[in-house]
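There's a structure below that I have some questions on.
Note that one protein chain is taken out, while the other chains of the complex remain in position.
Up next is subunit A:
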Amino acid sequence: MASSDKYDRQTRLWGAHGQRALGEARICLLNAGPTGTESLKNLVLPGCGFVTVVDGEKVTEGDVGNNFFVSRADIGSPRAEVTLSHLLEMNPDVSGEARCVDPSDLIGGEPGFFEGFSLVIASQLQRDALLSLSAVLWSMNVPLIAVRSYGLVGSMRIARPVHVCFEAKEAQAVADLRIANPFPALQAFADAVDLKSCDDETHRHLPYPVLLVKLMGEYAAEHGGQPKTFAQRKAFAKWVGTQRRDITTDEGVPIWEENFDEAVANASKASLPTPLRPDVADVLADAKLDALESTDDDFWFLARALRDFRAAEGKGESLPVSASLPDMTATTALYLRLNEAYKLQATLDRAAFCAHLERAREAAGCDEKRPVSEGVIDRFLASCQSIKVMRYRPIAMELSARAAEDGAAAAAADPAAADGEAEAQGQYTSAVKEAVAELQMMGETNVSMCPALWAVMLRAADDFQCATGRFPGAGASPDLIADAAEVAKYAAVHAAGYGVADHVTEEHAQEITRYGACEPHVVAATMGAVVAQEAVKLLTQQYVPVDNTFIFNGIATTAAVATL
């Protein structure tokens, strides 16, 4: 073994700072059935700091059959303690506590318990308890992941007023090399180059940003300006290709100038300032930036400074330059010289950015003695072309769109839902309909397996449970046919609301009913994986979490995300 870091394979994704965020996290799990323990398993392994397991059950034989974190010897013992002990045994870096109490009692009787958690994972929580919990956590600004496994179907819902992604890591987001609007050091490098008189070795190793800035200058001088139209930009790219030199080795073997390949590939965009990614544009347009308060997260001050920098030093079109240059054809010396130019500009931009940051903080009355750390500023600038802000729809708003008569009552359970988006109150989102339409557009004639339809069915099962006190098909010798008929009625209401009445069938109701609320391990493991994946994103503020529901259909193994 050549590495002494057991987290090596994950810190290559989220870095030491991401690992630190996980290590400082306090996670609360409600209900320690397999869906819950599988979620925690995937968070204890990567080193999440502290876990609290809340569960009021005693271990049964059935638990031994679907929950890996209980054993035969544990039958009859409190499930919270048993699962916690088996979970912690996996990773000595993690500590935790067990609360042997029914989560519903805790939510109702001791809501203050949830203050201070970095994340609450509610597994298999029934609707009323979930609504109460979501209202409590929303007001505390504690993120909630609600997860359930139900037969072969599963769902995971995130709720949090606002989530910010410091490092969204959008694949298409690449650093702006400022070819269209070169900064002085880059322009100076290009100006110092003479493509006609330089030796062959230099000619074939000039980094392509330098080539493009140089050639753009020549083109502009000759044509009275930079290429503007699509045709002109294409013509420029073609012309760049003609500026190659015929070079051969001493033995007469031709050498192809690869730096010109790179220049041609980037030439047609060379006169266009790099546009903001839509996610970044959204952040910079966020009304929050004009109403900063001293208690706000650093992110908002950094975003405000970014906006101000772009308007001032960035002349309305550039973000701060990144110090790291991607690899490209060049000699070591030419590459390092170019990298120095970028580093120099990055230093200047950072200083200007920090001045904006200070002004924004001062205006909001932030404590001077608690500045934004240098490391946070560096990381923010390194990934400022890929930041994102997300605002979640409250769970109460989703569930208020149930039967009309109790819609208002459900909305009242969540005060946050009541203000702001009044027009959306009680509305089914278009997500389910869109999901079906998308499948149809791809040529699918049988949409019965569309994951979003199964989210509708879970709601119908919950309606049944609210009305009867048991889930359809559950309990001692249930009448499956009668239960399914009842479920179908509830499903029809939601299907109509979501605009998919034609696609929710009696067969869907029969399938949901046959499950009888069973919790098979593979579905629990699938959902637990998704919970942990999203939890890591929420806790590290890296990557982009799901907005807002992940639905798994294990009948045909299809899955989708929908905003419900």
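Keep in mind that, in the parts below, contacts are C-beta pairs under 8 Å (C-beta built on N, C-alpha and C of every residue); 3 or more make two chains touch, one makes a residue touch a chain; residues count from 1.
Going forward, contacts and distances are computed from a predicted model.
**Student:** So which of "NEDD8-activating enzyme E1 catalytic subunit", "Small ribosomal subunit protein bS6m", "Sm-like ribonucleo protein" or "LSM complex subunit LSM5" is the UniProt name of the chain that got left out?
**Tutor:** "NEDD8-activating enzyme E1 catalytic subunit"
**Student:** In the complete assembly, which of A:Gly49, A:Pro143 or A:Gly473 touches the absent chain?
**Tutor:** Missing-chain contact among the listed residues: A:Gly473.
**Student:** Out of A:Thr83, A:Gln345, A:Ser400 or A:Thr526, which touches the unshown chain?
**Tutor:** Hidden-chain contact among the options goes to A:Thr526.
**Student:** Quickly run down the residues of subunit A that touch the omitted chain.
**Tutor:** Touching the chain left out of view, subunit A contributes residues 1-10, 12-13, 34, 38, 41-43, 45-47, 60-62, 64-68, 71-72, 90-92, 151-152, 168-171, 205, 327-328, 330-332, 335-336, 446, 448-449, 473, 480, 507, 510-511, 514-516, 518-523, 525-526, 528-530, 532-534, 536, 543-547, 550, 554-561.
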